[in-house]
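With one protein chain held back, the other chains of the complex are shown just where they sit.
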């Protein structure tokens, strides 16, 4: 028996490869799915079946892509009119070689959500492992807000029942295999610990310590952001996304070629760090640091325009490409070969962005500088404490609330660390704001410097 | 938190790397220990501490080697006069960053055996994981025969108490991390499933279904082989083995150079498959197929003589070297460059070994050929059914029972598959037996062909 | 400027990647062409153009495959009605960034053969490098027999003129980049030294020491074998071969599945070494040792039948697949998972093949055993000396001269080392010959043992 979890960094998505003898299955494959074929080849296995836990909203599912490479059959849950694959019923069993997978309908996150219990028939009937999709995570449970406020109570109650009446009864010793780890947009408080069991969650998961009423109350009052790209993902994962065949292969462009593509309408994504972006960048670029690309891009990048990349290092190209296609941004034209250095050697127009430390901001606020502090963190963080006088607009809502931001004052954008703020600042610069600063280290640095926050 | 298990194939040994922030620990490192340093570098961690579960008898522990590379401190259990490292007490706690490791004295396999419970303090006090060394495996428990029959009852009772009174009470949800997986000489029935929990073992592990009396009875009647190299390992792991610095780098030898080293006393280990060895080999070589090297070499290879390798493929050199040094065979002189082909092109002396299929053996026995069938499987297998008229000598005991094997009759060696038999046949050829056959597929093939066995 | 040669082992084919700034070209790409895209990505280059030196007859050209991946434009020489790509004229120049490639028509090997001279315009007009295809090799020149005896003189004279009047005049200092290295079927005496220059060839290449008359005489009397697959390659490379998209992904088969595919007509290629094949193999398999697959398979494998693989090690699968598709064998059904061992454990029918050392053969011949010695080496080797009483049939001509081989006598097949002989022996076994031996080490071993040969 081979068991391997495949993590997609950034998305914090986890998929699973399970094999016995020469047969294997994959649960929730990602779109850049060569990885599963490589495992299968290494282990002398053939991927025969793909199981989806639910129609994901945060990434493009790779089932069709993988099916095209391997001929595998695809299965998903009931109650949703998928345009590809096959529908499962609760309780349906799949035996392959010495393993048995049993489908468990666990609605709550979505109606069609399925979990899958795995038994090692060599050892006995007892399930050893359960794949819970977005129902149950390590330290958290799935979000129940996707169908809107009117359905929130129903979804929350469904989730409670799925967890308490269908999953936990499998037994404390059962190993938990969720679809996401820490950092996912699908759960706000997923633990950094990757391994868990139903028994550990029963004891340690704070949400599972609540009564049914508390649980429902907690879930319907929970506030999670919902980036606009979710809609595209839902469509793709219902109808089946375009087949890639292989990863896009963006062209290395000279400064002139790059400039020409910008002129023709391409969008520049600058994946360098905020200090580097602050120092010098191509005007009009979005700054999304490579490590944050999966979390932030779906908020701001349009699906209709070609993408150009500014990289810190050419070796990052493949990572950036993977991140983009996982969210369905397939039209990646090229990248600036040799990076920003060639741009400024050619004396092409550069922008810069002010970078402030907490100490500098404090000094300037104290001496009465007319700074407009814009706090772009999630609401919960804002509520926990913020800089006096700041305005709160969550980063993702910026573009529709731009009119609240004065055009004639210096703007200081603050987030938790300086990454999200750098993206917001880059948007403000695109929108024509002249003097924009990124608070390096954000409110975290402000507090670590010992300065007051208000609630 | 980073958790990574490092499996050493062949030995079926499992070691663990656990890190939090920039600190890491390693549990039961193997001797070719660069792998842990590579993980630490990739994760931005420094290995600060090494924990041993017990003085291993089946491989050379890598603690000193790893300590020399990293400066890490070494700990092991009480009641044994280790000549290096530091001694722990039951209940001793180690906190590093957000994790806590608690030592649990779990004698039974050996007196100094320690388990370690890991808690993720971010989540709570509950242990999430337990490293059980050779106390508890997936599907089996540690052997209790190492101190001899006179101590067997005491050890078995100790092990029962360790498992039932110290480990299982940690909770069903706790993840099990043993020191060995399927194929280890330290447990006869370890499951091929690699992941388990205390709860799953409580339900599925056949040995844990017994009462205390049954458990002790079962353990003292259990028959496990004890290869002679165990003594060397015990000495190394008590006193500290030689430091390697880096893996040995055997020389690629020409046929003439290879022949000269044989003349000077080096031992040839032919790591090709039994059919290839049967077809043609250098006279006097031991045939131990690469995949079986870790299991078989400790029975036959002397520690005092230099080793020469015959490889199927030069790419196997590193694997063979790792296997050898894990058992303390450090003096690896060289390998025959370009393999057996150059040997026969030079017209140097070749040996061969008869290969029989089950059908051929049946036909020859039926027609009354005077064949001496030698069954070299473990006693349990023999008891389950064997070819009529065969003599049973376990492969590992061959050299001391050679006088039971007639020199003037054709010998057919049978094991389970043909690998162990090929080694035995190669030993018989070294000892001067003229006509020796390997039964391809062994008694398994015999039975699959539908021929009778007796009990 | 980036210059990288890509060698395809076995075929001894060499292709070239040349880049300047962000543009690159490839000369004579192979069919498994991802390697060029990887180099381009690593170097930040885009492959814009593909140049073919000629319609190859010994492998499937990868131009269309690579063009499909990259959008590159394809060029080849005149005087042949290629069904894809663009036709060049002698003297045509291509400048890209700081480099210039000049097409030089160098017929002789074939009529459309092109060489390409490369100049580094930063340094000057002088050509620095010349890509000579199959016109000029290190230590040898291209074969001129492909158009048959009636054209041989014309081709030889053309080649002489191409080399002496077009290539050598480029200057002694020019670096030589041929399409093949030692071991290719396109030249019998190519040197093992990989690097050379026109000046070194002028002095060291034995063929270039001849007068024009001697040169022509030498070429028309040269005897080189022409495997039947050449015809398929010529057709593919004229019309454009099928596009693969990605490498075939053969299935890991159980013994029962493997057996079923054999029953349905698949051909088994056993890629293990001759001693392993001799020891035990599936009846009816062809034995072509992995390292010899590129040289031998085109002689015996039919294009219409699916292929099954027997591997020594699963890690060899990718190599075997690459070798097969380079010659257009794309329908590779699967391989026996876990190799021959599972076959004999299942007691499925096995064949074996006698293996003889030179000493044993000598002894048996001396004592008058009725052995039929079949020498399958190339004619040149046979002429240099062979075992008395042997019959000579070149391995590649075996199937059409089978009636010369007696069915009622033991056959001993002899080649240079035992590899080719093992393939021939496996064919004889397929044809129903009962007692067939492979002379290990072949006539080389015979001579190294000090035994006489006759001429």
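The first chain written gets the first letter, and so on, giving A, B and C; residue counts start at 1 in each chain.
Everything that follows uses one rule, which is that contacts are C-beta pairs under 8 Å (C-beta built on N, C-alpha and C of every residue); 3 or more make two chains touch, one makes a residue touch a chain.
Everything numeric in this text was worked out from a predicted model, so none of it was measured.
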* To do: Looking beyond the chains shown, say which of C:53, C:70, C:115 or C:129 touches the absent one.
  => C:129
* **Among C:22, C:144, C:196 or C:287, the residue in touch with the chain that has been omitted** => C:196
* Structure fact -> From B:7, B:46 or B:100, the answer for touching the chain not displayed is B:46
* Structure fact -> Where chain B meets the chain that is not shown, the residues are 21-22, 37, 41-42, 44-46, 69-70, 245-246, 249, 251-254, 314, 317-318, 337-338
* Structure fact -> chain C residues touching the chain left out here are 1, 3, 120, 122-124, 126, 128-129, 139, 171-175, 191-204
* For chain A, residues in touch with the removed chain -> 272-281, 312-313, 315, 339-341, 344-347, 349-350, 352, 355, 357-359, 417-419, 440-442, 444-446, 448-449
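Quick note on the criterion: only the chains that are shown with their structure count from here on.
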* Asked: Quick one: chain B and chain C, Cα centre-to-centre, how many Å?
  -> 43
* To do: Quick one: which residues in chain A touch 2 or more of the other chains?
  => none
